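The next block holds one structure in the form of structure tokens; read it before the comments.
Of the protein chains in this complex, one is absent; all others appear in place.
Chain nomenclature is as follows: A and B, assigned in order of appearance, with residue numbering initiated at 1 for each chain independently.
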Amino acid sequence: MRRSTILDVSTRMVTVTTLVLSIYLLAAGHNQPGGGFIGGLVGGAAIALAYVGGGLERVRAFTRLQPWTILGAGLVVASLSAIVPLVMGRAVLEQGFVSLDLPVLGKVKATSALVFDTGVYALVLGMVLMAFEALGEERTPGSSTGSTPGRGEAS
Amino acid sequence: MNALVAAPIVLPIAGAALSIVIGRSRAAQRLLGVAVLVAVAGCAIALLIEVDSNGPAVVQAGDWPAPIGITLMVDRLAAIMLVLGSLMLLGVLVYAIGQGRVDGEEHRHVGFHPVYLVLSAGVAGAFLTGDLFNLFVSFEVMLTASYVLLTLGGRRSQVRAGMTYVVISLVASALFLTTIGFVYASTGTVNLAQLSTAMSELPDGLRHALALLLLGVFGIKAAVFPLFFWLPDSYPTAPTAVTAVFAGLLTKVGVYAIIRTQTLLVDPADRPAGLLLTIAGLTMAVGVLGAIAQSDMKRILSFHIVSQIGYMIFGLALFTVAGLAGAILYIVHHIVVKTTLFLIGGLVEHRAGSSDLDRVGGLLRTAPVLAITFLFTALSLAGIPPLSGFAAKFALVDAGIASSAWIVVGVSIVVSVLTLFSMTKIWAGVFGGEIDRDRDEPRPMPALMLGPTIALAGTAIAIALAAGPLYDLSERTAEDLLDADRYRLEVLGS
Partner (left out) sequence: MTVILAAAAAFVFACGTYLLLQRELTRIVIGLALLAHGANLFILLGAGRRGNPTFIGDDPSADYLDPLPQAFVLTAIVITFGVTTFLLGLSYRSWVLTRDDEVQDDLEDRRVAKRTTPTEVEVDLAEVGAALDAEHQREAEHHNEAGPDEWETP
């Protein structure tokens, strides 16, 4: 059975939109609903859509980085946001913010919590990618009769 | 000071992150893991010295004041647990590195070091946290890491045992979460210091229900009498080093939580002393009887964990300074000795190819150093004078007699004898007897595996030598624990 063209094209479009939404949620996080984890989950939903549409190949096409590199980098960034205040002699995880006057966007409050959120975002995305890497199938869904996994054939 | 309190949690997390990023080089991972744990152990010892001389240290994460922000609180008990925990984690990590060099895919796995560091962050978090919800989060961090460590390698028996372990832990976690819901709905706070006053203002029935729920939740984690069934099944299947950490440390985090919540949150008037005494006696007896029925070294030792938990609960159940001091001394002794015994079990398995008593034998002649190390730790576990177990058990029995808890004192002495019996069974099965000629040539034991084992056994002997000062420290800790006002004063400042 071949993959449906409608499914293919529509998931491509929705995936990109969802990813943009996830980044918006990440940035909006501090004072409005959103944040790193929620952004990451929405991003994860985008990846899931890509998997539905194009299988594991399209999930891999997102990035050339290994999933655990993304996850590790996220954890590094998040833990830095705990360590930097300590090094500066403040309480662990203490936050600061600056108000910026940016063109187009107007007055924007940039908080150091955003750094932590970005770390969490990368961590969640890395984990979702890893889950697909571990559980997803090489072949596109529906392209073969049985759902035999690649590994474990020996048993 | 500020940094010192946060470091045992933050450092391992950062280390884990780095360890993932540098995953390509196992050598760098090993170096990083050891360096981080050495640093954590250093911080822990500094904290213990500081706390013992200057009183508890409190840190508010993000600088939010106490009832609102996340409180990190180090008193003597937390500091003692932290020191022991980090030393065990360090010793076992060195052992695991040694094992990874000769065999054991699991210890060479790219995920081992990051997950191990996350585990140590979770353990430290559970000891340091000053509120109930973060205790839950720390437990989850620790448990999630332990799920991964238990099943690393994905062997069939691991998957089966891992499933049991994960399911039981998750049910306990759901129960914990529900309990937090109850507590928050009835008191409006999860800060332990605030809870200690808020709980005593609740109606009788609700107060008892909450105390029992907390006991049940941590009882599953600590593997006390009716709730221990998952432990002997799941622990022995993990890779050796992992089992040693689980055996020495994880259940003791549950015991720590029981001690903390029962002394701080439960009103002195309605502490469930009778119930705890019953649980303690049954846990001791059932654990040791289970151990006698087994014929695999790791399984015998796993059942003994259950039995030993009973002694700690016994000390707590007395709710006297002497009882609690005995319990704390017992925990100190137990963590060291149990970890060592499991490491020895791993060495036996490494050398003879199995830990089944029927399959190995004669190690006294082929591995005399290992045999002597086992002898010391096993006799210590059974409580033979003048080893560390004797000091701890003596303190407990003494406290029990002072509170006239005759039955449990009697049970504890009988259980000691039975413990000695099953230790002699291991001795006869593994170290005594004939060398099995059919087996392959015994493999040499790497220094990195033998070294930490002997070092930990040495620590156990040091505990015996320093039993006097350690008991004084335990007594000071127990006095802190029974004085909930002090805790409140430190955290809330009023």
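Couple of notes before you dig in:
One rule holds in what follows: a residue touches a chain if its C-beta (ideal position, glycine included) is under 8 Å from a C-beta of that chain, and two chains touch if they have at least 3 such contacts.
In this text the structure is predicted, and so the values were computed from the model without any measurement.
Every shown chain that the unseen chain touches in the whole complex is listed here: A, B. Which of B:Gly162, B:Gly219, B:Gly345 or B:Gly361 touches the hidden chain is settled by the complete complex: it is B:Gly162. Which of B:Val141, B:Leu214 or B:Leu370 touches the hidden chain is settled by the complete complex: it is B:Val141. Touch with the chain that is not drawn comes from one residue among B:Leu170, B:Val369 or B:Ala447, which is B:Leu170.
In the full complex, chain A makes contact with the omitted chain through residues 37, 41, 68, 71, 75, 123, 127, 130-131, 133-135, 149, 151-152, 154-155.
Take chain B: the residues that touch the chain left off the picture are 16, 20, 67-68, 105, 109-111, 114-115, 118, 133, 136-137, 140-141, 144-145, 147-148, 151-157, 159-163, 166-167, 170-171, 173-175, 177-178, 180-182, 184-185, 187-190, 233, 293-294, 296, 299.
What we mean here is this: only the chains that are shown with their structure count from here on.
Between the Cα centres of chain A and chain B there is a gap of 36 Å. By the touch rule above, chain B contacts chain A in their complex via residues 2-3, 6-7, 10, 13-14, 16-21, 23, 59-63, 72, 110, 114. Those residues of chain A whose C-beta lies close enough to touch chain B in the complex are 68-69, 71-76, 78-80, 82-83, 86, 89-95.
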